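A single protein chain has been omitted from the complex, and every remaining protein chain is retained in its original position.
This part shows chain A:
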Amino acid sequence: MELQAVLMAAGGGSRMTDLTYNTPKAMLPVGNKPLMWYPLNLLEKVGFEEVIVITTKEVQKAMSTDLKIKDVKMKLDVVSIQEDGDMGTADALRHIQPKIKTDILVLSCDLITDVALHEVVDLFRAHNATMAMLMSKAHEFTETVPGQKGKKKTAEQRDFVGVDKSGKRLLFMANEADLEDGLSIRKSIMRKHPRMLIKTGLVDAHLYCLKKAVVDFLTENKSISSIRGELVPYLVRKQFSKTVNSQKLKDDTDDQTQEKNDGPLLISSRDEPLLQLAQERSCWNDHRGDMSEAYHGGKLRCYVHIMDQGLCCRVNTLAAYIEVNRLAPKLFEEPSVHPSADISERCQMGSDSIIGAVCHIADKTSIKRSTIGNFTTVKEKVKVTNSIIMHGVTIEEGCNIQGSVICSNAVIGRGADLKYCLVGNGQHIEPEGKSTKNSSDRL
């Protein structure tokens, strides 16, 4: 077995609480499919047969009733953890360490992408890397976000990512929050890689290929609790630490008796001398211009694949959620209207709208650039533009909904006029109500 897939679906969606206080983030509908279906589909397409899903009991229950997730042909090994416990992603990995038998591919449930996964895994395989990850160029979100008064530019903490001149080897990674008075780069890195490109406009897709030794390392170092926040920067820094390079690993027995913290990280495989011989005899070097051998003799290597084309989006903010609802359906060639939906003939439906199952759309309605969830009822003379309507919603006659997000089981009263609003779960909007740019979940 080469790789085991681990899907982290226990996240709370802390940056979009309006959407997630009733529906867990992993089950939010995107294009009428639950959010966690997308990474599962990616894994299935590529050929995985089993996935370990780490999630909460709530999500586990929701998964067992959801049709789309039942459609997934892979074997899902669901591990549930406490939702109130402050478990980070690395803690979760530590929790499932007994199940891990080979190298792992860690995904987050909020990743929607059409990346060719072999690009990331090939870097991991070919260079015998300790970690390989996926990043993508960030795109501006163009849609107006409901519930936000004015264009609020959240001061996002920037990520500084340093890569070598081939663009594949990861040399430096730090978040603005951790850098107090400026970015400092160690001389040892500059000596080995005199040309380094530092990029800031990248989105971390939270897709990591990690060696099994890293999981074993986590079980010994219980202080690391988040993969993204702590483990990855630690590994990137460790590539160039002195202890790693000045050691010449001789026997396997020597390794096992080492009491160093990073001992497990550098576990040498059997036949290390053969691999060493092959590398010595090979006339390949990853860099030119100095006297060191390939990889500068470093055993720990981190690689990154930066996508510049294609969709790669993490759905962890409201803006991202809206953007992705627009783009995700284009990834698949499914009919935009579910066969069980009941749509009357005099309804004007745009081609980029999606209608879910068992919907009732009455006459004289106009639905443009919107997503309508399952079991929704839309009565006459309703105009829905640019909106996302989740499951079980009832929209009475004469409503005008524009640029809004309406969560499950809400009821929009007759004649309501909503512009750029966010209606929470199970809310009732009173008839003839007029709201603009309102986030109404406490009405």
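FYI, contacts are C-beta pairs under 8 Å (C-beta built on N, C-alpha and C of every residue); 3 or more make two chains touch, one makes a residue touch a chain; residues count from 1.
Definition applied: contacts and distances are computed from a predicted model.
Participant: Tell me the UniProt protein name of the chain this structure doesn't show, selecting from "Translation initiation factor eIF2B subunit delta", "Autophagy-related protein 101", "Ubiquitin carboxyl-terminal hydrolase" or "Large ribosomal subunit protein mL53".
Facilitator: According to UniProt, the chain not displayed is called "Translation initiation factor eIF2B subunit delta".
Participant: Can you tell me which of A:F48, A:F141, A:F160 or A:Y234 touches the chain that was removed from the display?
Facilitator: Answer from the full complex: A:F48 touches the omitted chain.
Participant: So which of A:A126, A:L179 or A:I198 would be touching the chain we can't see?
Facilitator: Only one of A:A126, A:L179 or A:I198 touches the chain omitted from view, namely A:A126.
Participant: If the hidden chain were put back, which of A:L3, A:I185, A:V203 or A:L311 would touch it?
Facilitator: From the options A:L3, A:I185, A:V203 or A:L311, the contact with the absent chain belongs to A:L3.
Participant: Since one chain has been left out of the picture, which residues of chain A touch it in the full complex?
Facilitator: On the chain A side, contact with the omitted chain comes from 1-5, 46-49, 105, 116-118, 121-122, 125-128, 271, 274-275, 277-285, 288, 291.
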